[in-house]
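Questions regarding the structure given below will be posed in turn.
Note that one protein chain is taken out, while the other chains of the complex remain in position.
Read from first to last, the chains carry the letters A, B, C and D; within each, the first residue is number 1.
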Amino acid sequence: MNVNTYIPLFVILSSFVPALIIFRLPQKRHTLRTFLNLFGIFMTLFFVLWMFIGVYHNQEYLFRLPLLPNLDFSLKAGALALFFTGLSSILWFITTIYAIGYLEGSAHSSRFFGFFSLCITATIGVALSANLITFLIFYEILTLSAYPLIIHRGTEESRIAGNKYLFYTIAGGALLLLGVVWLYVLTETLEFTPKGFVYTIVQEHHFASMMIFTLFIAGFGVKAALFPLHGWLPLAMVAPAPVSALLHAVAVVKAGAFGIIRVVYEVYGIEIVTLLHLMTPLAVIASITIIYGSLRALFQDNLKRRLAFSTVSQVSYIILGVAIAGPVAAMGGIVHLVHQGVMKITLFMGAGNFAETLGVHYISQMNGIGKRMPLTMVAFSIGALGMIGIPPIAGFITKWYLGFGALDSGEEWVLFILAGSSLLNAAYFLPILYRAWFLSPPQSWPDEQIFSKTETKLSLLLPPLITAFFSLIFGLFVATPWSPLSWVQLIIEREFY
Amino acid sequence: MIEVFLILLPFFGGILSFIIPKFNKVIGLGTFVLTLFFVFGLGLQLLDKGSYYHFIGGWDAPLGINLYVDGLSLVMLGLTSVMGLSLSIYAKKYFICKQSLWFWTIWLFMIAGLNALFLSQDIFNFYVTLELIGLSSVALTALSDTKEALTGAMRYLLITLLGSLFYLLGVALLYHGFGSVDIVILSKKIESIPVAWAALGLMSIGLLLKSALFPFHFWLPLAHSSAPAPISAILSAVIIKASLYIQLRLWSSLFIPLGADLYFEVLFAFFGSLAVIWGSIKALVQTRLKMLIAYSTVAQVGYLFIAFSLALGGISIAWSALVYLILSHALAKSAMFLVAGNLLHFHGHDRIIDLDRIAQRLPLSTTAFALAGVSIIGLPLSGGFIGKWFLLEASITKSNWVITCTILLGGLLATGYVFKVLGFTFTKTAFSQETKNISLSMELIPLSLAIMAIALGFFATPLFSLMEIGNPFFIIRVQP
Amino acid sequence: MSTLFVYAIVGIGLFSIGLYALIMQKHLLRKLLAINIMGSGVFLLFVSLSMRSVTGVLTDPVPSAMVITGIVVAISATALALGLMIKIARKSAKAELCNLDQE
Amino acid sequence: MTRFFVVIVVSLLFIGVSYAILSLPQQAQGLSQAVYTEMGKSGVSNPVTAVLMNFRAYDTLLEMAVLFVALIGVYSLSYIKKEANLRLQSSVLQRLGGILVPFLLLLSVYLLWVGAHASGGAFQAGSMVSASAILMFLSGWKFSLFPQHTFVRLLLSLSLIVFLFIAILTLYMSKELLLLPVKEASYFIFILEAAATVSIGITLFNLFVAIFSQQKEKK
Partner (left out) sequence: METLIIAELLFDLLLSGSLLFLAYKTLTCKELFQAIVFFIVFGLLLSVTWGRLGAYDVAMAEVVIGAGLTGALLLSTFMQLNKINNKLDEEKKQ
């Protein structure tokens, strides 16, 4: 019982407690609210950094609380858990800055920031969970706390989007619950273990193991927006831009993908999944989603909708990487958690800036926008090019490892998928860049706001620039020991293979 | 000896508030605070001594009436007194002076009846307590003084009388078949002869009528939705569970040894599932909030009987599921009804589509509703989740996939109706509505009840060990 | 077997007739009468069953006491029901006191 | 259609329960034996009174509560005028009342008294009291027994108060609820019965008056 035991709990509390206080703050207390937000973030970052160093030196952080007979509420900071925690807490910081610029001063901001922090709490909880029941708990809290954010605007449209989101995710949650309970009845444990724990029952309950795996994939697939369960994601773009960033890059979608990683590696184990002949179907579904998402993105004029379908496609890279079943591909997949995160958040914040500063929502309105808002557009372009997979931006690394891993595992067909999707990515991003940089701007923008010093509010401008910078250096300095890829290598060595 | 005061105190308080109506609020609240203390003391004593009997009048059964305290009765008594105190604080603000003149007396007598019921071990005594509870809840329902409330109360009265008569007929048969009305003595004497089976059928019908299991639910929505808010809350939270509690006692000591479980298992599961589906769908299509909540109770009763059925099927974890569902539903549902009461007061109506930005204007009430909804749906981490988890565990252990699917589907439908309401709390209506102020305590009480429903999720382990004092579900099977 | 045992069957008969009328009759007062008759049936059964073997000299006092309790409960319930009924008649402004059927 | 269905169900019920009781064992199961053995300790010689007021006195306490709740329920439903002025204008009834009332009251006292060792007791006596009060009321006697008076409220709850008092007293003396000491049992029972007679009488009378003269609320 030393302090290390409680650090995972502290991480959770350092965003949860500010959230509770923020809920009760009156609308006017801007400064206090901002202070609380930032305080929570810095506390979280501090603890996360502490644990990063600790885990690097093989320190264990495990917190337990009895929940049910034989089942604990337990949090554990392993390498993989920290990877996701680090991603979400850093992006939380950036998104919060952005959200303060975007929403502070508009109505109901206490509610907004409260639920925003709650979302992050849940995401960090998802990351740190050491067993399936804890995972499930945070996963559902995440589902719920994202709901008020989606319908934040309180319009009829957002209410419908929120209900659709909820319908999908709760149904997914129900499948997940069924899978978890079923698994528990069979194995009597839910603790994540390297190489999985299902091997104990797979002989006896072959069919049940397959069914449970399917339930898990379907359950997580809803949040990870696997085809055909992605329907809620494009609709949810009615939410304010920071929420979209949160949904697409930081929390919700990522939690689904992360769940699939956990299930494949630490519940079933690669070998069992392969034994059950479930890897290839998973890879196929991921591939279909990749192509389908890109195709749909091609035909959207609404910028955020196009980005949303792009997410549908991109998140499946992670799943594809997991499903190829080789350490190299897995590296590609897992590192994409971060790479997709920083790139997509850049894109969404860029889109948010266009909407907020110029009232531009549609791609057809973006002619010459690069001349009006050059910095934002530079960031946007870096994100877009990264998505396509242009070196040396982060997205390229992902694709490189995925392709390499596919060859490694003898799944050559994956290369075609990668090539095809890259082409499609180019087809839906390059026209935007072309319009923005090379066409002449219109006489007037739909709803322009003028800022004297910079092209837009500073708090809106800085975050996308930072994340764009991240996407660049994650690609450039991939070989350094502190790059995401190196950490993923550590994860794979320690926990998976 | 402490247990006796749980019955005497509310009676005493009731009479006192009848004689001195001037101070009825103070008397009422004081009584509830004291009762809560006594329940606490009872819990300590139980932990110390284990379960025990109290022979009233010094006459042991069969001649006299025995009281019996074990973990199950303690949990139910605790629930009653917590609900009693919080609803009293709410009611203090809710009832305006004319109604409150008689409210407190009836209310305290009802609580006395409930406590007496949870302590009793005598099937005729159960009948008298049932009547006491029934009549007082009818009288309280009618306090709303609207046409709906009166009609609902009347229908409720007829049903509760009918149920009692069926039950009493069963008591008569058991008495003449086996010569006692004490459960323990009966459980030793009972054997599989027609009269036992007839009694089983009659008593079950009577109690099912009272606990409103589908298809006997027809009286519930109107009565529960039209009663004053705190009364709706206690009706859904405790009253319908009182008759379920009697079922529990009867089955675990009398009817399972008969071997009746094999038939009734299927029956309860069937009607329970129908109740879940039907109640949820009906809740989903309601346009008025209180009606929606009342239909949700119909669905939740279905869950209780699904758990009951699984427990009869020999899955011991289903007993825990049942008790947990009872507790969490009680807390969550009462929070919902109180929120509905607040909204009715705030807007003067409870049409769901015209809730008009409640999320911003009454954030505490909305939070209470949302948290209660989380527990009703069974999302983690809440009391409802724990109950549902055990329920799923039991049904999967039994490989009963129909029930498993029903449970999940019911959860989805519940999400549907809870978030149907929550969605409209964010939107704005086209026309402006007049609003009235709501006192803080009327907002805080539902919130704290909802928080308790959530908090139940964290205390599963200690609660289970408390519940199992005296091993209430220890069942000896006499014959296969 | 004592013939008094017959009254037990009569009791069940009253219970059944009452149940039938309770379901079929529309008027609330009739429903209440039906409930009362059902109750009388139960009481009759309760007392007369103890006459199975004895010849009526030693009446079992326990059922009698319980039936007295039952009678008092019955009149309490009846009084409450009647009070409600009058109130409903006032509120609903309807000549017929029907149990409004609505979903 | 409904009728047919209901007839089927009810007949099935009838047949089923009849079959059950016809197949009861010949030897009556009951508590006569137990009651008669313990009669000596009960303090009274009428077995029914012994059961009601001693062996199962707790049931009686709850039953008094039921009656009480019913009365208050009826009160809460209605606005009752202080002086109910509805009377039957019948001279026959007035005459009859004049003759019957003293007789009935006397009868009720007798019933209360005799209840200890023969048929009779608090319930019968109490209902006699109420019957005579109703007769007096209907024949136009001016007297006021309405709950606006604290005294009347005390009388209404008298039986419960006495019950609770004895309950506490017995708890104090023996740690068992309502354990009546064998020697003094008859006194205790008489006190209980007397209180119950008063309460039942006034309660039933008030129930009647409340229903008889329920008024529309004045807004």
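What we mean here is this: contacts are C-beta pairs under 8 Å (C-beta built on N, C-alpha and C of every residue); 3 or more make two chains touch, one makes a residue touch a chain.
Worth saying up front: this structure is predicted, and the values here are computed from it rather than measured.
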**Fill in**
Among displayed chains, the one left out touches C, D
**Prompt:** Pick from D:Asn46, D:Ser139 or D:Ser159: which residue touches the chain that isn't shown?
**Reply:** D:Asn46
**Asked** In the full complex, which residues of subunit D touch the absent chain?
**Response** 46, 48-49, 111, 119-121, 123-124, 127-128, 130-131, 134, 204, 207-208, 211-212, 214
**Where the missing chain touches subunit C, by residue** = 3-4, 6-7, 9-10, 13-14, 17-18, 20-21, 25, 27, 29-30, 33-34, 36-37, 40, 43-44, 47-48, 51, 56-57, 59, 63-65, 67-68, 71-72, 74-75, 78-79, 82, 85-86, 89-90, 93-95, 97
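Operating definition for what follows: only the chains that are shown with their structure count from here on.
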**Request:** Averaging the CA atoms per chain, pick out the one whose centre lands closest to the mean of every protein CA shown.
**Result:** B
**Chain pair with more C-beta contacts, B-C versus C-D** = C-D
**Distance between the centres, which are taken as Cα means, of subunit C and subunit A, whole angstrom** = 68
**Rounded Å distance, subunit C centre to subunit D centre (Cα mean)** = 17
**Asked** Where the centres are mean C-alpha positions, what is the separation of subunit B from subunit C, in Å?
**Response** 27
**Per-residue multi-chain contacts in subunit B, two or more chains** = 124, 128, 131, 135, 138-139, 142, 169, 175-176
**Full enumeration of touching chain pairs** = A-B, B-C, B-D, C-D
**Asked** Residues of subunit C touching subunit B in their complex?
**Response** 15, 19, 22, 28, 31-32, 35, 38-39, 42, 45-46, 49-50, 52, 62-63, 66, 69-70, 73, 76-77, 80-81, 84-85, 87-88, 91-92, 99-100, 102
**Request:** Within their complex, state which residues of subunit B touch subunit D.
**Result:** 1, 4, 8, 11-12, 15, 18-19, 54-59, 62-65, 67, 99, 101-103, 105-106, 109-110, 112-113, 116, 124-125, 128-129, 131-132, 135-136, 138-139, 142-143, 169, 173, 175-180, 193-195, 197-199, 201-202
**Asked** What part of subunit C is in contact with subunit D in the complex they form?
**Response** 1, 8-9, 12-13, 15-16, 19-20, 23-24, 45, 49-54, 58-66, 68-69, 71-73, 75-77, 79-80, 82-84, 86-87, 90
